[in-house]
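Then we have chain A:
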Amino acid sequence: MLSLLVFLPLAGLLACWAAPAKLARVINVVTCGAVLALSVSVWMQVDYGAAGYQLEESHAWIEAVGINYHVGIDGLALSLILLTTFVSFVSAIASWKIEKQVKGYHMMFLLLLTGMLGVFVALDLFLFYVFWEIMLLPMYFLIGIWGGPRRQYAAIKFFLYTLFGSVLLLAAVILVVLQTDTWSIPQITAMAREAMTNGDTAGILGSVGLSLAAFIGMFIGFAVKIPSFPFHTWLPDAHVEAPTPISMILAGVLLKMGGYGLIRIAYPFFPTAAVDMGLMVSILSVIAIVYGAFVAMAQTDFKRMIAYSSVSHMGFVTLGLASGTEIGINGAMYMMLAHGTISAMLFMIVGVIYDRAHHREIGRFGGLAWVMPKYFIFASFAFFASLGLPGFSGFIAELTTFVGAFNGPHQTWAIIALLGVVITAAYYLRTLQKVYLLETPDVYKDASQYPDLTRREWAVLLPLAAVTLYMGIIPATAMDMYSGFIVNHLVPVLNVSVGLLTGGLV
Partner candidate 1 sequence: MRSDSVLLLCLILLTAPLVGFVLQYAFGRRLPGQGAWLTVGTIGVSLACSIVLAVGGIQWGTMKGVFHLGPWDWLPAGADFDWQVGILVDGLTAVMLVVVTGVSFLVHLFSVGYMKGDPKYPLFFAWLQMFSVSMLILVLADNLLHLFMGWELVGLCSYKLIGFWSEKPDPCNAARKAFITTRIGDLGMLLAICILGGAVGSFDFDKIFTAVAAGAIGDTWLLLAGLGLFFAAMGKSAQLGLHVWLPDAMEGPTPVSALIHAATMVAAGVYLVGRMAPMMLPDVMTVIAIVGAATALVAGLIALAQNDIKRVLAYSTISQLGYMFLGLGVGAWHAALFHLTTHAFFKALMFLGSGSVIHACHHEQDMRKMGGLWNKLPITGTTFLIGVIAIAGVPWITSGFFSKDGILSGAYATNPALFWVGLAGAVLTAFYMMRLFAMTFLGKPKDAHVHDHAHESPAVMWIPLAVLGTLAICAGWGTWHEAMLAPPESVVAEGSIQTLHDEHHHAGFVMPLAIAAALIGLLLGLLVFWKFAARVADWKKPFRALETALANKFWFDELYDKVLVKPAYRLAELFRFVDSRGVDGLVNAVGRGGVKTGDASGAHDRHVVDGLVRMTGALCQGFGGMFSMMQSGRVRFYLSLSVGALALALLLERIF
Partner candidate 2 sequence: MTLLLAIGLNEYLVVGAALFCAGLVAVLSRRNAVAILIGIELMLNAANVNLVAFDHWRPGQIQGQLFALFVLVIAAAEAAVALALILNVFDTSDRIDVDEIDTLKG
């Protein structure tokens, strides 16, 4: 089942390659739709209340070193898989406009989808790493070929940056595998848990210092993807240069890989090191939140502003994680899902106007609300969702993260992070006013040049908006899905290690 899910896009890729170019986009949309349907049927089959992984498949792969093809999911992975398939589906619709080398584009798109899904289902460290790297390649080409004027610079920067992170990640993975003698993620997680319950602070690597080093390596590896301050500078460039649908996937799914890696691998493997570094991570998160928001406020490029708002919002993910509390980590995870749909929507909104005006200078727009009223509804919807208004998913995420972080050990930093809320509101409302309100300059009054949303754009924006609203009003659906691993496994382990480190009760 899972293998089918992961490799279905590859079938689509082959079909794309074989079929004539004009069919490519249809094949892409159909494949993404099929993958989405399949992931929903997986959802129906998974009982995320139960412990452990489900729909597991395991085959020996490279027996000499004990590497298996081992896949399986739990609620945590499932929630992100659903996000991936959903965002990919709407991005595939948004890709309709791509005119350059259509065939290649859609093949790359489907390869990317396989990579992303693979990361979430892999239960073998080697497999995980392979999918992790598979993802990089199509992304590099998608930005480097179909991007904007400075696409090559952005693509190379993205590639080298993430490769730098991957190297540290790989080093840490090798360290872990050498010590534990297995590649299986569930097994290593269980070992780490056992070490904790035995009161062994040294953990799976048998040494406190080594654990710390491995954790830092992994953290940087994942932090580049999140991206966490100070590893964030690839993001604005990549976003600005990437075509709209790719920006949507980049912000909607790719950034979540880092958070998933932290929750699934780095934190459970090295709970003591994670608790040790909690303060450091909190500080970096708060810098990302406040500093990211300030930098976003100073941007003149619409897309760059949205990119920095992503930096700011993803700071909440690490902030929640660093708190080590149930509420905080649940909130962090909710932020990933909420940001996934909201940021995809925001990038689509930039894309819509870029298609018509061929520039993105905030200062040159004005009064678009009167020319394109329906578009304005979606734009203000996304803006208010992103600045955390109740009724939208962003509110739940921010609130739970704050409460969680405040209940954790680093209260002061949680309080400083509150500032981000005001600055976020400030830059969103400023942009809203400059781009959509006030008088319309004559340039934009031409209705033939600035038509309201097309049907395809509706098809992209409406589902995203619906999910954002649903997640804001009924948060239990998503939270029940993923919280099992966090509540039953991660937080207890972290609590034990807090106890060990403070010498208190075990």
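Candidates were picked such that all candidates are chains of the complex that A comes from, given by their letters.
Of note:
Here is the rule we go by: a contact is a pair of C-beta atoms (placed from the backbone, for glycine too) under 8 Å apart; a residue touches a chain by one contact, two chains touch by 3 or more; residues count from 1.
Predicted model only: the values in this text are computed from it and were never measured.
The listed chains 1 or 2 are all part of this complex, yet only 1 touches chain A. The touching residues of chain A, counted against candidate 1 in their complex, run 157, 160-161, 230, 232-233, 279-280, 283, 291, 294-295, 297-299, 325-327, 330-331, 367, 369-370, 384, 389-391, 395-396, 399-400, 402-404, 406-407, 414-415, 418-419, 421-423, 425-426, 429-430, 433, 437-439, 475-476, 479-480, 483, 487.
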